[in-house]
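Sharing a structure below in C-alpha cells format, with a few things to ask.
As you look at this complex, bear in mind that one protein chain is not there, while each of the others sits in place.
Then we have chain A:
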Amino acid sequence: MVILQCGWATLFANLLLPVGILIFSSGFFPYKPLLPGLATFNEIDRNATSPVFDKVIFMVVDALRSDFVYSNESGFLFTQSLIREGAALPFTAHASSPTVTMPRLKAMTTGSVPSFLDVILNIAESDTSSTLAYQDTWLAQLKARGDQLVMYGDDTWLKLFPGMFDRADGTTSFFVSDFIEVDRNVTRHVPHELARSDWSAMIMHYLGLDHIGHKSGPKSPFMASKHQEMDAVVNEIYTAMQQKSHLQSTLFVLCGDHGMNDAGNHGGSSAGETSPALLFISPKLQALGAQLQSPIEQLDDLQYYQTVEQADITPTLAGLLGMPIPLNSLGVFIPEFLDMWDSGAQKLHILGRNAQQLLNTIKATFPNSAFDDDTIASSCASGADSGIEGAQCAWAQVQQLRSSNISADEAFSMIGPALMRFSRVAQDVMSSTASNYDVSRLCLGLMVTAIAVLLVSRTVFHECTRSAHTGVFLVFMIIGYGSMMFASSYVEEEQQFWYWIWSGWMFYLHIRFEASRLSSRSTAGSPPARYAALATLGLAISQRFLRRWNQTGQKFAAEPDIARKFFPGHPAVFWGLVILTYVDAGRHLFKSLPSVALLRLSALVLTALAFMFKVNFAAADSPELLIDSFISRAVGTWPDSFSLVWQARLVFGGLACYVLLAFFIQKRSGNARTPSTLFHEALNLFLMMQSRATNIPLFLVFRVQAMILSAMSLEGIQVTVTTLILQYMTFFAFGGSNAISSVDLSSAYNGIGSYSVILVGVLTFVSNWAGPIWWASMSNLLRPQRDSGVHSPAALSTFHIAASLVSVMAACTALRTHLFIWTVFSPKYLYTIAWATANHVAVNMLGGIGLSYLPARK
C-alpha cells in the first residue's frame, strides 16, 4: 500500500488536489452572461429595411487560410476572377484563439466570442452542453422565420444544431489521411440541392484541406489540387446562381473557420492560425463596384484586403438577409455592404440596429454602467477612447448627434461614423471582458493546493535531508520548474526544461556512480564496473535521440526531426526499427509468462496481431510511411478480413487476460517480480497500440534506458526522481506540448465502434501520456526491494505535482490580464490538471497501489 505507507498526510494531500483544481477552475474559466431567447424585430425595424438577399449558401472550408485564396500561389483561380470582377468581396476574418473548429463555428453563427471552456468541449465532441440549440444564431433566426436549412459536411454542425436541419449528411474526420472521400461526400449533394428551391440556407463544411494541413502542412503537394477542387465547387455554385432563377438573390459566403501554422496545425494564436479567408460572393455585389486586384503577392502577416472579426459575419448576414441580429452577437456590420441599400435612412437603420443590439449586451454585462446623457461629461472628460468609459462616451456622442437637428440627407454621413465608432469600441470592450474572474475563488483554490504542498512537505523534508544531494537537486528542480511557469516562452518550450534538467540529473547520477567506483576501486574491482563507465554515456546518447524524435513547442517546432522528417524519407529504417521494437516486446512478454507452451505461444501470436494492427492502421492513417517500403508489398498480400476495430479489440482482450493472469500467478510463483514484469510487458504492448507509428521505436529506446538504469542499481529516492523527470521528458519526446493543438487524437478510437466519452477520454489520455505511463510502471520494477519501507515515492511525487499546480495557479492568477493568458497559460493549466489528476492521482498513485498488490503478497 504505497499511500498508506507514507501516511495519511499524503492521502489527504491527494484528496485536496482535485478539490483545489475544482475551486480554482470555477473561478478561472469565465462565465459569460448569455441573454436567453431569440431576438425579434419590432414594428419599425420590420419595415425600415428591405432584405437584399433571401437565401444564403455558407461554404466553410476547414483551415482555409487567407493566402490559400488570395495569394499568387493559390489554386482558386475562378474565385480570384470573381474578386477582379467585383462579384466577390474578399476579407481576412480574424479568428480569435482557440482556433479549433467548434469555438470558431460558434463565433461565426452566434457572433459571440466563445469561452475557453469550449476548447475542452471541442475535444469531448458529443457533449450536449455545448450545443447551440438554445442560443440565438442566424440559423435559429432563419428557422424561426419558418425557413428550411440543409447541411452537408463536418458533423460538428449536427452536434451544435440538433434538429436544425431538414436535410443533412454529416461526415466525420476519422482518418486525417482521408483527403478525398470526406469532400466527395459533400460535393455529391451540391447539384441536386442547387436544383431545389425549398431551402433558404445551405451549409457546407469541407474537411479535406484541414486534413492535408495536419498531414503535411500548408506547402503540401496535395494542396494545389485541393484548391482547384474547392474552386470548382465555387464555380459550380456561382454558375447556378447566375443561371437558376430561384437562386437570383442568393448570398454565397466562402470562408475558413481558422487557418493553420507552418506545421499545418491550429489551436494557437499565430498569424497563420488566426487569419482565415472570408468572401461574400454574388452577382449582385458587382453593384458595389469594388473591383479589387487579385491575386496578390504573398504577405507575411497574411492580412489580405481588409481584416474583419469573424464575429462580424453574423450581423452582416442578419442585415443582408433582413433578420434581427442574434442577441449575444458582438459583431459589427461590415460597412462595405451598406451601399447595398440606396437610402441613407436604411443604411443608418442597419447601423443603428447593430449599435442598439451591442448596447443591450453591454448593459447585460455591465449592469452598473449607465448609458444616459448624464454620463457624457464624466466619461468623455476623462478622454478614454477604449474600455467601458470609451463605450459610454461613444454612445453619448451618438445620442448627442441624434438629438440635434440634422436633415435626413445628412443624417447618415453624420451619425453613421459615430455609430460605427461606438460599435467598434463596444466590440473591443466585450471581447476583452469575456473573462470575469472570481479572484476570491482563484485564491481559495490556490490556498487549498498550497495546503496539499504543506501536508507532504514534512515527509519530503525528511527524505531530502536523508539523501542530501538528491534532495537539493529535487528542490532546485521544483523551484526552477515553478518559476518557469510565469514566463510564457518557457511554458511554450517546457520540453527544453526537462531535457536540460535531465542532462543535469544524468550528470549527477554519473558523479555518484563514478564516486562509488573510485571509492570501491581499492576494495574490489567488480566486473560490471568496466561497462558501467559507459552507462551514463548510454543514457546521454539515448536521451539525445529522444530529444530529436519530435520537435515540439513553438520556437523550434518546424525544425527537422526524426519522426516527421527522417522516417518518411527512410521507410526501410523506420519499419526495421518498428519490427525490432515488436520483436523485443514479444520476447519480453514471452519471457515474463509462466512456462506453459500454450501461454507463451499466445504471447507471440498477440504481438504479431498488434504489429499487424499497427501496420494496417498506418496504411490508413499515414500512408506516406508505407510508400516504397518492403512493408507495403507485404501488406498487399494480407487478407483484408478484419476491421481495424476488431483487430484492436482482439489485442486489447488478450492483454487484459495477461493482466488478470498477473494477479493470478502471484499467488503461486515464488519470484515476487514475475507478476509485475508480466503486467509491465502487457502494458508495454498496450501503450504501443496507443502510440503513433513513428513513436513506436521510442519504446526500444525506453528499454535501453531502463536496462542502464537497472544496472546502476539506484536508491529509492533516485529512482523516484529519475522516473519523475523521465515521465515529463518522454511526454514531450512523444510530441506533446503545452498547446491544445498538439493533443493527439489519432489513436483515441482504437477498438471503439461508436463514440463514448469515457472510453475515448481514457484512450486519448493513454495515447498522449504513453511515455509517462510506461515509466510509472517501470519505476515499480526499478525500485530496490529492500528500502521500500523507508522511502515514500508517493510523497515526493505528490509534493512535485502539488508544487507545480500551485505555481501554475499562481501564474494564472497573477497574469490573468496578460496578453497570452488564453493562448499559453490557460492551456498550460489544462495540461497541469491532466498531469495532476490523470497522470498523478490515477496512474502514479492508484496504479502504484494496484501494482503494490502484485509483488508484495506471496
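Rule of thumb we're sticking to: a contact is a pair of C-beta atoms (placed from the backbone, for glycine too) under 8 Å apart; a residue touches a chain by one contact, two chains touch by 3 or more; residues count from 1.
Quick note on the criterion: contacts and distances are computed from a predicted model.
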Listed names "Ras-related protein Rab-24", "Isocitrate dehydrogenase [NAD] subunit 1, mitochondrial", "Glycosylphosphatidylinositol anchor biosynthesis protein 11" or "Proteasome assembly chaperone 1", matching UniProt entry of the absent chain: "Glycosylphosphatidylinositol anchor biosynthesis protein 11"
Given A:518, A:598 or A:758, the one touching the chain that is not displayed: A:518
Among A:134, A:461 or A:476, residue touching the chain not depicted: A:476
Candidates A:46, A:145, A:544 or A:633 - the one touching the absent chain: A:544
Residue touching the undisplayed chain, where the options are A:286, A:400 or A:503: A:503
Hidden partner interface residues of chain A, rising order: 466, 468-469, 472-473, 476, 487-490, 492-493, 496, 499-500, 503-504, 507-508, 510-512, 514-519, 522, 537, 540-541, 543-544, 547-548, 553-555, 560
